[in-house]
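Moving on to subunit A:
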Amino acid sequence: MRLLLILLAAQIVFGQAARGGQASRDGQSSRDLEGVWTNTTITPLERPPDFAGKQFFTPEEAAKFERETNQRNDADQRESNPEADVNHAYNQFWWDRGTKVAAGLRTSLIIDPPDGRIPPLTPAAQKRLQAQAAYARQHSTDGPENRSLMERCILWPTAGPPMLPSFYNNEYEIVQSRDSVVIVVEMIHDVRVIPLDGRPHLASNIRQWLGDPRGHWEGNTLVVDTTNFTGQSRFRGADENLHLTERFTHVNPDMILYEFTVDDPTVFTKPWTAQVPMMKTKSRVFEYACHEGNYAMVDILAGARTAEKKNAK
Partner candidate 1 sequence: MQARYAALVSAVIFLAPISPSAEPTAAKSWIAPRTPDGQPDLQGVWTNSTLTPLERPAQFAGKPVLSEQEAADYAKQVLQQVNSDRRDGGTQVDVNRSYNEFWRDRGNSLVADRRTSLIVDPPDGKVPPLTPEAQKRVDEARAWMQDHATDGPEGRTLAERCISWTTAGPPMLPGPYNNDVQILQAPGYVVILNEMIHDARMIPLDGRSHIAPGIRELMGDSRGHWEGDTLVVDTTNFNGEVSFRGSDSNLHLTERFTRVSPDVIQYEFTIDDPTAFTKPWTARIPLNKTHGPVYEYACHEGNYALTDILAGARAAEKSAK
Partner candidate 2 sequence: MSWRKQIQLLLLGAAAVLAPANAQNQAYKPARTADGKPDLNGIWQAMNPANWDLQGQSAQAGQIVALGATGAEPPGIGVVEGGEIPYLPAAAQKKKENYANRLKLDPEVKCYLPGVPRATYMPFPFQIVQSGKYILISYEYDGAVRTIYMDNPGPAPVDSWMGWSAGHWEGNTLVVDVTGFNDQTWFDRAGNFHSDMLHVVERYTPVAPNVLNYEATIEDPQVFSRPWKISMPLYKHLEKNAQLLEFKCVEFVEELMYGNLRKQPSK
């Protein structure tokens, strides 16, 4: 198993092979992205401080990292105090955080900058985000707009874009026709229809939560260019100027190598790139009717109002 991972790592590190024109094994055309894929992994987006300067785990380090992470993440463990138990929220059965580091043994999903961390923010962006965070702390239960996009059932990091694994439902179904590649994101049943016919982007006054994608093939890599974001998606501070480039390459029967570059000069002092392997799964994408079952929102707000009443007395 470790050997396989090393081979895959070699394939990724010396990435040109993935971007060339060779068909993958089993005669399957490598322009075929269809199927259901998952990007679940415990590899963090940014390199942990413990691994500063270290691009790759050794197999032993990876195993240790997995053990420690899984122990920490285990939602079924019983803490010494009940409140900590409650804050674990769901039992382990419901989580899909992953138990393994990503194929290739990188210590971070970010591959550029070389330190594996998001570049510094511009001063203006820093200021804006600090103000937002301060406001959020003081008004966290004022109304639905003060809760996260996840709690509001509007948008999850799984959809992004860019698409990153989250707590659960990290499944993607890709369907291709002659002129489109379509990505169905299980959470929250978001559909990205990526036209391949070279049409221009939408006019700049039309903004969308998932932006407006346009795709084309470079060899066997699907390159997707996405603009027209609203600026409300809160992806690591990105604003409406986000210009996202994603690359999908079906490198072997079981994996699509997914790479994205974030370019948002009003927020990040330089562009940054991450790679997230997407592994084939036999599962089907199920319906995630988030809003329809959103008891949490009502309960959070009602609870806050009740607490206020109590404290007022």
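The definition used in the following text is that contacts are C-beta pairs under 8 Å (C-beta built on N, C-alpha and C of every residue); 3 or more make two chains touch, one makes a residue touch a chain; residues count from 1.
How these were chosen: all candidates are chains of the complex that A comes from, given by their letters.
Because the structure is a prediction, the values reported are computed rather than measured.
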Neighbour of subunit A by the touch rule, complex-wide, chosen among 1 or 2: 2
Residues of subunit A defined as touching candidate 2 within the complex: 34, 139, 141-145, 152-155, 173, 175-180, 182, 184, 188-191, 193, 195, 199-200, 202, 206, 208-210, 284-287, 289, 291-292, 297-298, 301-302, 304-305, 308
